[in-house]
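Missing here: one protein chain of the complex. Every other protein chain is in place.
Each chain gets a letter, A, B and C, in the order it is written, and its residues are counted from 1.
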Amino acid sequence: MPVTDKKCSVNNEYAFASETKFLQQARNLVAEIATDCGFSEQIVFDIKLAAGEAIANAIEHGSPNGKSNSIKITCYCENDDFIVIVRDEGRFKKKLPVGTGDNVNFRGRGVLIMLALMDKVIIDETKSGTSVHLSKRYR
Amino acid sequence: MPVTDKKCSVNNEYAFASETKFLQQARNLVAEIATDCGFSEQIVFDIKLAAGEAIANAIEHGSPNGKSNSIKITCYCENDDFIVIVRDEGRFKKKLPVGTGDNVNFRGRGVLIMLALMDKVIIDETKSGTSVHLSKRYR
Amino acid sequence: MKIEVTKEIVPVIEITGEVDYFRAPELESAIDDLILDGNRNLLFDFSKADYIDSGGIEVLIGTLRKISKVGRLNFVSSNDDVVRLLDLVGVSRYSTFSLFSSKDEAIEDFKEVLKKCQ
Partner (left out) sequence: MKIEVTKEIVPVIEITGEVDYFRAPELESAIDDLILDGNRNLLFDFSKADYIDSGGIEVLIGTLRKISKVGRLNFVSSNDDVVRLLDLVGVSRYSTFSLFSSKDEAIEDFKEVLKKCQ
């Protein structure tokens, strides 16, 4: 049973150095929190994947100083939404991922996957970093 | 000089039937409002293009009943942001644009262009329609 | 958007106005006709065009694929915003794509290239 209660106590923060080896544990933590909040296995997969894409981007594109940058993930419930926020310390890149020219590759599907799997996506680029906010409604 | 005043009187709404022939006038209206708010030619181009992509998507993907659906555009200034909201009456499509298989095409760049040109992008899918919120900071 | 096709040393596709998502198919079919006629070298004159969105970009990239390594696309524009966008989306990184600020230069370039082919 989904917890649609405004008083859901989930408001969990996880901070870690921007290292590729932490991607798997970070997305699995988000998946566990979503499971605890009562989502079905299928929706948990969607949340895990969308969050995984955002975390991968934060490490790959949002950490100008590499491992000395940190990533912060916050998960909480608000009204009818389960929300994951991924914050990094980078500037949003003003370039589209389009391969090296003659070879248009498949890059650039991360954001489209987030949109396809979540109900609301906010990408907010500020001077102190990018934050990606993903929400999934309880249905 | 950008109007960074909270009391900027721009809070303009434009509603029209979801027809392809209205795309050009709708994006040009947004461009004129942005010009009036004091943005440079280059930033006006960026706002026009990002809004144009959102309006094209609203017509193409967010109008299940074609011309009998309507599109609403709102432009306003808030604090240091110029905001354009494009609302449609459709459901967000849970499919990625990937061509017909063997031919991966270039589709699916609209959202990436919005992200590259604007500072904050919100895509919110509700039961009554999708809204795309684009903000550009005055600098 | 208005399209006019003329024939110089290569076909010249002159576009006036704004190329967008819903007008792009018209441009695509004009180009497809030229490619069907055997043309692999094309000149896009964008001097009188001041807007192109992802739909127009899709046609440009589609054209670059269709003419592949055997053809060239010379593109004329001195509109800073259009040029910046072509760079953003990666069109300018295709080896068969070249940007010129005037039609004369784009034609001169084709003359040079076609001379070498003889």
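Please note the rule applied: a residue touches a chain if its C-beta (ideal position, glycine included) is under 8 Å from a C-beta of that chain, and two chains touch if they have at least 3 such contacts.
Because the structure is predicted, anything quoted here is derived from the model rather than measured.
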item: Chains in view that touch the one left out, judged over the entire complex; value: A, B
item: Chain not shown: contacting residue from A:Thr20, A:Asn65 or A:Asn79; value: A:Thr20
item: Residue ranges of chain A at the interface with the undisplayed chain; value: 20-21, 23-24, 27, 41-42, 45-46, 48-49, 52-53, 56, 59-60, 105-107, 109-110, 113, 116
item: Absent-chain interface as seen on chain B, which is shown; value: 94-96, 98-102, 104
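Going forward, only the chains that are shown with their structure count from here on.
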item: Touch-based graph of the chains, sorted into line, ring, star, complete or other; value: complete
item: Length of the line joining the C-alpha centres of chain B and chain C, rounded to whole Å; value: 27
item: Between chain C and chain A, distance of the C-alpha-averaged centres to the nearest whole Å; value: 39
item: For chain A paired with chain B, centre-to-centre distance based on mean C-alpha positions, whole Å; value: 23
item: Multi-partner residues of chain A (each touching 2 or more other chains); value: 94-96, 104
item: Of all residues in chain C, the ones touching two or more other chains; value: 61, 88-89
